[in-house]
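One chain of protein is taken out of this complex; the other chains stay put.
Naming follows writing order (A, B and C), and every chain is counted from residue 1.
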Amino acid sequence: MFPDERSHEPEPLERELDQLCATARACYARGWVPATSGNFSVRSAGRIFITPSGFDKGTLAPTDLLEIDLEGKALGGQGRPSAEASLHTVIYRERTQARAILHIHSIWNTLLSGKFASSGYVVLRGYELLKGLAGVSTHEHTERVPIIENTQEYAPLADHLGSVLCDNPGAHGVLLSRHGLYTWGESVAEARRHLEALEFLFEVEGRQLFGQPA
Amino acid sequence: MFPDERSHEPEPLERELDQLCATARACYARGWVPATSGNFSVRSAGRIFITPSGFDKGTLAPTDLLEIDLEGKALGGQGRPSAEASLHTVIYRERTQARAILHIHSIWNTLLSGKFASSGYVVLRGYELLKGLAGVSTHEHTERVPIIENTQEYAPLADHLGSVLCDNPGAHGVLLSRHGLYTWGESVAEARRHLEALEFLFEVEGRQLFGQPA
Amino acid sequence: MFPDERSHEPEPLERELDQLCATARACYARGWVPATSGNFSVRSAGRIFITPSGFDKGTLAPTDLLEIDLEGKALGGQGRPSAEASLHTVIYRERTQARAILHIHSIWNTLLSGKFASSGYVVLRGYELLKGLAGVSTHEHTERVPIIENTQEYAPLADHLGSVLCDNPGAHGVLLSRHGLYTWGESVAEARRHLEALEFLFEVEGRQLFGQPA
Partner (left out) sequence: MFPDERSHEPEPLERELDQLCATARACYARGWVPATSGNFSVRSAGRIFITPSGFDKGTLAPTDLLEIDLEGKALGGQGRPSAEASLHTVIYRERTQARAILHIHSIWNTLLSGKFASSGYVVLRGYELLKGLAGVSTHEHTERVPIIENTQEYAPLADHLGSVLCDNPGAHGVLLSRHGLYTWGESVAEARRHLEALEFLFEVEGRQLFGQPA
C-alpha cells in the first residue's frame, strides 16, 4: 500500500513550490486553513520559502511566497512572515532531512489536542494508515504525537518546540493545543502524505471519543 | 498566523462586489445557504448592494444585486430586497466601520443557537482560531456571540438587533436562534475571515456537545 | 430570506430538463444518490421525463431521460423506467400543481426514517429553514413528513403513497423507511429548494439524535 523504498532525489525547487501551493489550496478546500490561518514552507539550499502572514490559502501561488533565511530574516518577497515562521526554522534545524513543513487547523486536531493536552500526547496505534508515515512498516506501530500548550509567546514556544522535537526523534508531527498540527517531510509529497495520514487517524479517533457530554 | 496590522484602504467597489458574489457561491458549495436562504451585502458611499429575496446563491453574480439606501429603500436592480434587508441597515448603522455583511445558515450555528438560546450567548474561548477575528491577538480571548430569539416581526427584530449590537460593542457576529449567523467586516475579505473563524469554532463546540440524547 | 410571492409562469421545458439534470449531478456530488440510486422527473403537457433505471446520476444529461405517459407507459428514450416510476405518476396525480419530482437517499433521511418509522412522521418545527417550503411563512410552522414502510411491492406501495398524499395535503415530502425522500415542486427550482430545506433540517435533527448507543 505504501512505498517501502522512498526516493530521496530532491525535486527541482520550482516543482516543489508548485506542489506546496497546490497542497495549500487543497487544504483550504478541505476546511483545514480557515480564516487565513495555517502556514506552509519549503527549504532549499539554506533558504526557506514560506507563506506570508494573513494570506488566504485558497488562492496561493508561488509568487506569493516570502523568502527567509534559517534565522527567519526576510530575503525577498512581499508581505511579512508570520510570527510562526520561527517554528518552521526550529523544525528545519531539528529535522535536518526535512524539506517541507505544513501547518494546518482541523476540527479533529483541535478537539484531540484539547482533550489530550494534559497527557501530552495523542496516541495512534493499530491502524494500517500509520504506514503512511515515513519509516513505519506495520500497523502495530505506536505513533505518539506530542502536544505543546498553546501560547502567543513565540520565543519560548520555539524553544519548547525544539526540545520536544529533540526528545521525540521518531515523531512525524507535533500538535499545539486547540491550535493545530505541524508536520513535515523530505519533500512536499512526503509532508502531504504525513498530513493526510495523521488527519485521517485524528478523525477516526475523534469520532470514537466525541459526541458525549463535554 | 493572522494579520496583526490590517490594511484599511478600501477596495474598489467593483472588486468588493466580485468578492461578495464569490463568497456567496462558496457558501452555497459548503451547504451554508440552502434553499435560497442567506443574504449578503456591501456598503459603499451611503448605498447598500444586497442579494435579492429568494435568489439561489450558487449562481450569484454582481448584476443580480439590488441597490438600496441606508433606510432600505430600493434604488436599482431587479427583484425585491429580502425582509432581512432591515437587519443589514441596522448593522451598518451600529457598526460604522463595516463595509460588508454575510448572513448564513449552517448545521452547527442552527444547533448551537438553539441550545444556548436561553443563556443568550454562545461562548468561545481558548482557541487559536479566535485570532481570525479583527482585533483579537490571543487564544485567551473570550468571544461572546449574542443570540436573539427568532421572529418574523422584522421591525421589533431590527430594534432588538440594534440594542444587542450597542450592548455588545466587541461582538464580531450575532446569531438568530435556530435561524443563522450575521457577521461583518471592514471588507468582504475580513467578513469572510470572521465567517470562517466563527463557523469553524461552532463546529468544534458542536461536536463536543451533540450526539447524546436531545 | 425566502421568496414570499413565487412566480408561477412555467419555465420552458428544455430549461427545466437542463435544471433537472444539473440537480441530479449536484445530488450525486453530495452523496445523495449513491450506487446509481435515486430518480428524478419533470412533467410537461401530460408527459413525464424521467431518469432510466440504474443510471449513474453523476453524468446525467437531458438526452438520457425517458419519456413516459401519466400511466407510466414508455413513449420514448433508451433504457427502462425504474419500478419507482409508478410513484412519480401517483405524486403527479395527487399533487396537480407539481411539475418536478426529486427522489434521493441521504445518510440523515435514512437514519430518521428508520428511527421514526413506527410513529409515522418526522416532525420539524421551530426552524427558520422551514420557510424554504412553499407556502410556509414562519419558523413556527410544524412540518410533518410522513413515513411509509418500505416494500418491494410497488403496486400496493403506489396505492399507499396515494392515500398518504391525500391524507396529508400540506406535506412537502414523503419518506420511505430506511430508503429515501420524495419531494416535488411547481418547478425544478422549487423542488430543489424543498430538497435542500428538508435535508438541512434532517441533518439538524439527526445530529441531535444519533451518536448514542443504538
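Quick note on the criterion: contacts are C-beta pairs under 8 Å (C-beta built on N, C-alpha and C of every residue); 3 or more make two chains touch, one makes a residue touch a chain.
What you see is a predicted model; the values in this text were computed from it and never measured.
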item: Listed residues A:Pro34, A:Pro81, A:Gly114 or A:Gly132, member touching the removed chain; value: A:Gly132
item: Where the unshown chain meets chain A, residue by residue; value: 1-4, 6, 126-129, 131-132, 137-140, 189, 193-194, 196-197, 199-200, 203-204, 207-212
item: On chain C, residues whose C-beta touches the chain left out of the figure; value: 31, 34-39, 53-54, 56, 82-84, 105, 107, 110-111, 114, 150, 152, 176, 178-180, 206, 210-214
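Methods note: only the chains that are shown with their structure count from here on.
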item: Fitted rotation between chain B and its twin chain C in degrees, CA, nearest 5; value: 90
item: CA centroid of chain B to CA centroid of chain C, Å; value: 31
item: For chain A paired with chain C, centre-to-centre distance based on mean C-alpha positions, whole Å; value: 44
item: Touching two or more other chains - residue numbers and ranges from chain A; value: 211-212
